[in-house]
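First the structure, which I've put down as structure tokens, then a few questions once you've had a look.
Every protein chain of the complex appears in place save one, which is left out.
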Amino acid sequence: MKKKKVAVIGATGVAGQQFLASRPGHPFFEVAALAASERSAGKTYQEALTDASGAFRWYCQEPLDPAFAKMKVEDASKLDASKMDLVFTAVESDAAKELEPRYAKTTPVVSTASAFRYEDDVPIFIPGVNLDHDRLIPVQKKKRGWKGFVTPVPNCTTTGLAMTLKPLHEAFGVLQVIMTSMQACSGAGRSPGVIGLDIMDNVIPYIPKEEEKVEKETQKILGAIVGESIAPAPFPVSATCTRVPVLEAHTEAVYVSLKKHATVEEVKDALRRFGGDFVAMKFPSCPPRLIDVSEDPFRPQPRLDRDREGGMLTSVGRVRADHALPNGIKYMLVSHNTKMGAAKGGMLVAEYLARQGHI
Amino acid sequence: MKKKKVAVIGATGVAGQQFLASRPGHPFFEVAALAASERSAGKTYQEALTDASGAFRWYCQEPLDPAFAKMKVEDASKLDASKMDLVFTAVESDAAKELEPRYAKTTPVVSTASAFRYEDDVPIFIPGVNLDHDRLIPVQKKKRGWKGFVTPVPNCTTTGLAMTLKPLHEAFGVLQVIMTSMQACSGAGRSPGVIGLDIMDNVIPYIPKEEEKVEKETQKILGAIVGESIAPAPFPVSATCTRVPVLEAHTEAVYVSLKKHATVEEVKDALRRFGGDFVAMKFPSCPPRLIDVSEDPFRPQPRLDRDREGGMLTSVGRVRADHALPNGIKYMLVSHNTKMGAAKGGMLVAEYLARQGHI
Amino acid sequence: MKKKKVAVIGATGVAGQQFLASRPGHPFFEVAALAASERSAGKTYQEALTDASGAFRWYCQEPLDPAFAKMKVEDASKLDASKMDLVFTAVESDAAKELEPRYAKTTPVVSTASAFRYEDDVPIFIPGVNLDHDRLIPVQKKKRGWKGFVTPVPNCTTTGLAMTLKPLHEAFGVLQVIMTSMQACSGAGRSPGVIGLDIMDNVIPYIPKEEEKVEKETQKILGAIVGESIAPAPFPVSATCTRVPVLEAHTEAVYVSLKKHATVEEVKDALRRFGGDFVAMKFPSCPPRLIDVSEDPFRPQPRLDRDREGGMLTSVGRVRADHALPNGIKYMLVSHNTKMGAAKGGMLVAEYLARQGHI
Partner (left out) sequence: MKKKKVAVIGATGVAGQQFLASRPGHPFFEVAALAASERSAGKTYQEALTDASGAFRWYCQEPLDPAFAKMKVEDASKLDASKMDLVFTAVESDAAKELEPRYAKTTPVVSTASAFRYEDDVPIFIPGVNLDHDRLIPVQKKKRGWKGFVTPVPNCTTTGLAMTLKPLHEAFGVLQVIMTSMQACSGAGRSPGVIGLDIMDNVIPYIPKEEEKVEKETQKILGAIVGESIAPAPFPVSATCTRVPVLEAHTEAVYVSLKKHATVEEVKDALRRFGGDFVAMKFPSCPPRLIDVSEDPFRPQPRLDRDREGGMLTSVGRVRADHALPNGIKYMLVSHNTKMGAAKGGMLVAEYLARQGHI
């Protein structure tokens, strides 16, 4: 198979960097263009990442591929998307609102931004969870008159929650969901993100707009396609989203009321078996299993579990009965917010879409 | 009024130190004895706090009162409690199980330990919340043949939860409670407590026995006296207790289903008005109000709010409707675990018991 | 004495807030004007501190004085300084360069900014250390044709170093100084200051321009007035300035080569006795001693020692011989960078200048 040409938009930002770091020598895709704001345009990628003080602003643990270092950065607002097979965007919502429709006229767009997530004809994909929502892609193309399309990944806090609710909803039915998150600082980015003076020795109890996103996106992702749009899953989701002094990975305490009674063991089984079919498709970025369930009562922990399977695993633990909710179950999860929850999750979506012929 | 003589047991530990630091020149009480384990016995308090390397192990922000520094530390197992009007114990549960009944034969004991919390004839006091449970004191004395009694304060995570549920239960009735805590490291003490390698850049999702304590104690504290014991409050409480990289103060995300619908404003009002009668009694350790409700969406924060009113205030914020539970309300709270939630809370209880003639 | 009217410039920033928080009901000074950038002008101080999300951006532990909350914030560029007896500026260096000369035409200015520190006719004051440099004030006024003057406090990292070197230089002579700092995040302010993703679980080995400032300012502060300017102290100072995950207070490891041999005890004595005359002047913001020397080998620690004496004490410990330098002595110090090292130190300077008749 000839490799698909990919443009990475927002290449100098953290999520864009992680896209570049995540999969050198990808068997399906080849990075053919890097784009960012006008300020970086015309510089090499190496230059664009070096600031006035001489500091090199590459934030991934993996070293920067020298081939990318030499590439010229283009102005995102002038990129000719028609020469690309795929555009991967990792920009702020405002920029996404403007740029993504422009690219989508000719080319598929996989996005980490929230700009289009709540549109009727736009699926929000989580690998292995709702890729069948790709039936909306032709609807979107037709409705908007685009040759391409836009498919965002969800908010990083939604990913782990929806991933673990999916097998429970399938097996037992979900009636109510309550979730409290303890989110990592990386979720807020670096401009300026969470400042040290605010977060050290502290918990910040509020992340603007986050709870609404999680509640709405979870229902949409676990919803069913009815006609030409998605009927949200019928159960209410109530979230409290907080920030804690953790660098990477979101931790979530989840309480679920099930339709049908299930024992703790049945719940663990359902979580463990989940995603077997998807994993069997052996996509390059797919972990060997989607969900791990630990019997160690002190797990999952964000620092210890976030990088398992390259940050693509959802780690669950402390599955136990909840006595406040009818058929209640509670558990903890850890999900890597900037890997499975952002760039690398987007790449796995793209791999699926490519194999399905959408890209 | 002649001052009551108090012995502080576990005086070298963190909670014992905080008792000593909390109220120099107390108008009701005078510290007449300091006691600790055999190892410290016979030393001055200053010597007992100085370790082999020359380090001085006084952990309070307030400087050590020179009068205490010179006192001789007694062996807790040999203390003659009959010479005291009150014994304040701040020791591990195992030691409490042995020592407290011995002291209580002659003398009232206010305790931070869990040893007796779950006994039928033992009230667990939170200031302003359930001091009417003191009707159990004569029951306990009679039943056990003691001249004194034992009244523990609750687990530090219970305090803020029960404090805020009380006005809601009174005003609207509580049907279900779900609570996720983000607890400070000081709750685990120093022997060794939470080690740096475990907690930095991390969340620990499990604190052994903590959830059971919170669930059970909350029901007992908000229960009603029926005959000679307490009928637990009839609503289920489901807790997830986690540890975060915070030094002091527990943060809790609370979801409550109310019997009677209440608006967010009605809930805030109930919380704000709570405890007026108790505060009006003007006890030396009592804050000017028990609960503060903030309109700033970024509050409460443990680092910013823990020391308000000397660590005796329960700070509430983010009161909002919850759509997953019937008549659902959700909010965040911050409560200082080693001040209101331990030694200083115990002192306020003692002040009440003294005025009521129990001490 | 009629109170002097003070304008606080940069009142919404952290240092400006600390000036306001530091001394309610000051016996010499009365806050007559608050000024900030154009953006805040016209709002009450309360409003100016409340951002669009409803968050209240008051960063001091002390509550905001309600009298200040109601004051109208003025535009700093339009303030009529001639109505004031003193202007206290806490703004960025660029703004200081423009505003301070304007105010100084009519009015004394005490500044936390670096803009004028390196001018020949400008003394950099540390309380108790070099207030005799006030002999430069008439020189500065004459030379610049101002009725007022500008006197900055030093960089916050200089303060503790110069404070502890002064008694050593007086008693034994200093030949060489080497200093490595571990600085708190608050030194970088909040716009955005040090971001959480950079500093957690990390040390940042470089603070732009900091080392040069410390080296130059220390020599100037410990220099002698010769004619109409200051001859820098003749010993070289070599600094390495780093940032560590600490909220407040700078920690410094200092190595000094002395001219005259001194024992560890002699050095401790010199440090302990320092500043007696100044302290005896009993200024409202003056701590009861300037330097504390601990015998506990584990002190000073920034978290435990920063707030002693209201953040105005320089805590020294681990004084010991150094065998690499001739007559070498080494020690650690902790100094509160935003209290003695900024706003509160500036206020103590102003108290001195007022009593000397400069204000």
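Some points to look at:
Letters are used for the chains, namely A, B and C, taken in the order the chains are written, and counting of residues starts over at 1 for each.
By definition in this document, a contact is a pair of C-beta atoms (placed from the backbone, for glycine too) under 8 Å apart; a residue touches a chain by one contact, two chains touch by 3 or more.
On a predicted model such as this, the values are computed, not experimentally measured, just so you know.
For the options B:40, B:114, B:186 or B:240, the residue in contact with the chain missing from this view is B:186. For the chain left out of this panel, the touching residue among C:52, C:280 or C:324 is C:324. Across C:69, C:244 or C:279, the single residue that touches the chain missing here is C:244. For chain A, the residues in touch with the chain missing from this view are 53-56, 61, 200-201, 295-299, 307.
In the full complex, chain C touches the hidden chain at residues 176-178, 180, 182, 200-206, 208, 215, 236-238, 240, 242, 244-247, 251, 253, 255, 297-304, 317-318, 322-325, 328, 330, 332. Residues of chain B that touch the chain left out of view are 53, 59, 185-186, 190, 192-201, 208, 245, 247.
The working rule: only the chains that are shown with their structure count from here on.
Chain A and chain C, compared by their mean Cα positions, are separated by 47 Å.
Looking at chain B, residues 200-201, 297-299 sit in touch with two or more other chains.
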